[in-house]
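Read the structure below first, then the notes.
Complex shown without one protein chain; remaining protein chains in place.
Here the chain labels run A, B and C in written order, and each chain numbers its own residues starting at 1.
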Amino acid sequence: MILVLKYGTTKEQTLDLCQWIGSFGVQANPIFGSDTIIVGIVGDTSSIDINTIENDDRIEKVMKVQEPFKKANRKFHPDNTLVKVGNVTIGGKQIVLAAGPCSVESEEQMIDIASKVKQAGATMMRGGAFKPRTSPYAFQGLRAEGLLYMKRARDLTGLPVVSEITNPSQLELFNEYVDIIQVGTRNMQNFELLKELGHCKKAILLKRGFSNTIEELLMSAEYIMSGGNENVILCERGIRTFETATRNTLDISAIPMLKRMSHLPVFVDPSHAGGISWLVEPLSMAALAAGADGLIIEVHNDPKNAWSDGQQSLTPEAFMELTSKLRPLATLLGREI
Amino acid sequence: MILVLKYGTTKEQTLDLCQWIGSFGVQANPIFGSDTIIVGIVGDTSSIDINTIENDDRIEKVMKVQEPFKKANRKFHPDNTLVKVGNVTIGGKQIVLAAGPCSVESEEQMIDIASKVKQAGATMMRGGAFKPRTSPYAFQGLRAEGLLYMKRARDLTGLPVVSEITNPSQLELFNEYVDIIQVGTRNMQNFELLKELGHCKKAILLKRGFSNTIEELLMSAEYIMSGGNENVILCERGIRTFETATRNTLDISAIPMLKRMSHLPVFVDPSHAGGISWLVEPLSMAALAAGADGLIIEVHNDPKNAWSDGQQSLTPEAFMELTSKLRPLATLLGREI
Amino acid sequence: MILVLKYGTTKEQTLDLCQWIGSFGVQANPIFGSDTIIVGIVGDTSSIDINTIENDDRIEKVMKVQEPFKKANRKFHPDNTLVKVGNVTIGGKQIVLAAGPCSVESEEQMIDIASKVKQAGATMMRGGAFKPRTSPYAFQGLRAEGLLYMKRARDLTGLPVVSEITNPSQLELFNEYVDIIQVGTRNMQNFELLKELGHCKKAILLKRGFSNTIEELLMSAEYIMSGGNENVILCERGIRTFETATRNTLDISAIPMLKRMSHLPVFVDPSHAGGISWLVEPLSMAALAAGADGLIIEVHNDPKNAWSDGQQSLTPEAFMELTSKLRPLATLLGREI
Partner (left out) sequence: MILVLKYGTTKEQTLDLCQWIGSFGVQANPIFGSDTIIVGIVGDTSSIDINTIENDDRIEKVMKVQEPFKKANRKFHPDNTLVKVGNVTIGGKQIVLAAGPCSVESEEQMIDIASKVKQAGATMMRGGAFKPRTSPYAFQGLRAEGLLYMKRARDLTGLPVVSEITNPSQLELFNEYVDIIQVGTRNMQNFELLKELGHCKKAILLKRGFSNTIEELLMSAEYIMSGGNENVILCERGIRTFETATRNTLDISAIPMLKRMSHLPVFVDPSHAGGISWLVEPLSMAALAAGADGLIIEVHNDPKNAWSDGQQSLTPEAFMELTSKLRPLATLLGREI
């Protein structure tokens, strides 16, 4: 931690300040410049409340030096984390494809889509049962019934199920029916939910909030990990910017940046990032080329009649065509689908 | 709703499309331009899923004409909504000041601050018991204990209590101890929580998500109102932009814009918007001048030793000085404190 | 300047690094923490190219401690700068109002508007002659002719003229016809233009780029001031954010922040910030309450038929009404109009 002192602070005031800070069990080293005095603090600064210091009259600003996340930090865990779900390993050589509808609509639909995306190369199935919708008047999902339909599709196809949780009270249900619990973009900083997920044993797909920084995403992973659950998969799904031509702006740089800062696997959701079906292919190709470990893609048997997000869903045929393009790219990159 | 058809769509295709859309119980009127064909849809378009239409091959884009919020819309409710809490009326002539610490720390502290801010002109007390913190390693609030301390301070001072809820499971507790339930910026789109709040009878202070649009804020109000609870107070608290000199960017225009679009009262939180105590005064003055109905301000007896957000808290003395400046401004604006 | 060294850097490597940095004529002080080593650099760091250092293999990141602007910095110039133009003093007790059309359209129009806004309390006249328009097919301004018309209006009313320059080659013309040269939002980082303006003697109204930070605005002021022209007026005019309900987001906090960081006067342009005429009043009130030294407002005799920006222009009557509200507010704030 670095303190920049206010212009005009005297040497005596500085030494006083350093002594006071020393009382928190850290070491404060003043450096006297011509215009500016700075104080470098070393030791276990996590025990200091930054506010206590920031409020001191002699201090202009406090600059953090260390990243605030520990368990998610590659510095202290150089090897890639591998998350195993059924017979799928996430974060290794295999590029994992999860595919399925935005909203689960019926048992037949889920079985149909699951078997088709499996054939095309998907090794996981996605589907929404509890839907967070901007409008109270929009379809809110089949809820528990939707999870049940996905479970049946899993029993038939063997594909593990990813689905989004929206309330800590649903956890029992998710523990029973779902293989990977997804935290949606609007819940990335629902800390009450994150704490609960830290105590469960399921793998967690943690989507980046559409206006959260990379550091905040890693802090949310830290919430889950510090509770005891280290099976976290990060997911970039586009951020909110001034640009309105696309639904969101896919932050492609976040992929290599997250892989460097953290040891956790990184997924990309090209369907929500672009918001339109014809963008799924170029964004999926780009995500793989940038180092993503997996993709989560909306596939619907009949996008025109989908109950939600039809405009960004692929048909099973389009998904098949997509995987036929992704496969040689994966090979070129030393990976496989 | 307006449909813009793809370049090259024929007249016959257009008429076909209009017939199909007519089957949803609305009227579709084509307008043939030189380059572009547009179709205007009138009638109850809320029954049409926008995706169904957006996916049609003939359609380039769909433009919404009507605002998607009804109950929060001033068009259908021209008079200001007045929210009454105890003997305080929000949204009327009086500018309501809610003040108190970021985190409740002890019973003595709450009583001390509450009595001081009351003396300075506050008519409500704020305080955090369940704290949503970015880091799992930061203080998470006194939880139920914190609510109890606020209740005691209310019993002594008569000031109604505003506090933030973070989980639907806390609702019983809040129904008992709190007068206005605050939905924090990170929970503005926690729809499960909003639905629950729609079924309770308490007034709700709904803070704008730091990256949510004005329309999304009104849609979240709509969630609560459509559940049956129309006592909603909107709160602008700064948005996330590229500027880093301030903690957030106070969207001052949102105040007159919300007052025009909606009949609900509008509060401003200058403490979180600026993130630093010396900005509270100019931002509070600006908020009143722009038409705010109330302010929610962080006041701490000892900001240097506050357990959270000390750098943006005022001392009770500074709050007293602030209100002495706000009072004549309120009078000039035809209101009162 | 602070260097944070890479995890794993040894003590020997650190001392080597400090010695190398010392060779630039500054002093490098290492501080050894448990996880992290930091190096504080003091002395005249402006002589070091930050890249030279940032590229060193041992360095994780470089953090700047000092603000990079000197002449615009209040630290080294505690008193407010007063800019005098004719008999108007900007940055003192008087709140200065500049008003006029987006585009100059004719001599009669300018004379008509100038005399009316003068009556209402404006002490300067604004008008666009060289118009930067997003579309090549839109009206581009009357150019030199427009400046001439403004000069005539000045001769009759005595109001100094503010107008926007868009090319260094126009400087001769502006030196002759204009009293305050405006740098528009799209030219805030047109450094070639800024350098030229540093060599002229006219006051400069420097508008903030719609996506530039407060620090970048002050760096652009620094360009002009370091060339020898210290008569710079800063102008906040709204920034680009994700919100689309208003044309731009007025960064109200920028007013007190700029006043604190710099000694230069600060104007606000509520017309461009809101983009719609009914927002001009609340934003003007808020700007004054937050500490602005002046306002620049679009006024048009016939907004419906204005050649540009009519939707955000006030009529002279509406401007008169506005000033009748601003005047008592100015008095309350200890200032005058």
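Criterion: a residue touches a chain if its C-beta (ideal position, glycine included) is under 8 Å from a C-beta of that chain, and two chains touch if they have at least 3 such contacts.
All figures in this text were calculated on a predicted structure; none of them were measured in a lab.
> Specify the shown partners of the omitted chain in the complete complex.
For the complete complex, the undisplayed chain touches A, B, C.
> From the listed residues B:V4, B:C18 or B:I276, report the one that touches the chain absent from this view.
B:V4
> On chain B, where is the contact patch with the chain that was removed from view?
2, 4, 7, 29, 31-36, 38, 40, 42-44, 63, 65-66, 75, 211, 240-242, 244
> Residues of chain A in contact with the chain that isn't shown?
Against the missing chain, chain A presents residues 211, 213-215, 239, 241-246, 249-257, 260, 273-274, 278-279, 282-283, 285-291, 328-329, 332.
> Which parts of chain C face the unshown chain closely enough to count as touching?
Those residues of chain C that touch the unshown chain are 46, 49, 51-52, 54-56, 68, 130, 132-137, 139, 166-169, 186-187, 189-195, 209-211, 216, 219, 222-223, 226-227, 240, 303-311.
The criterion applied here is as follows: only the chains that are shown with their structure count from here on.
> Quick one: most central chain, C-alpha centroids?
It is chain B that sits nearest the middle.
> Can you tell me which chain lies farthest from chain A, using the average of the Cα atoms as each chain's centre?
Centroid comparison gives C as the farthest chain from chain A.
> If you average the CA atoms of chain B and of chain C, how many Å lie between those two points?
So the centre of chain B lies 31 Å away from the centre of chain C.
> Please work out the Cα centroid separation of chain A and chain C, and write it as a whole number of Å.
About 39 Å separates the centre of chain A from that of chain C.
> Between chain A and chain B, what's the gap in Å when you average each chain's C-alpha atoms?
26
> Would you please write down the residue numbers of chain B that are in contact with two or more other chains?
In chain B, 211 touch at least two other chains.
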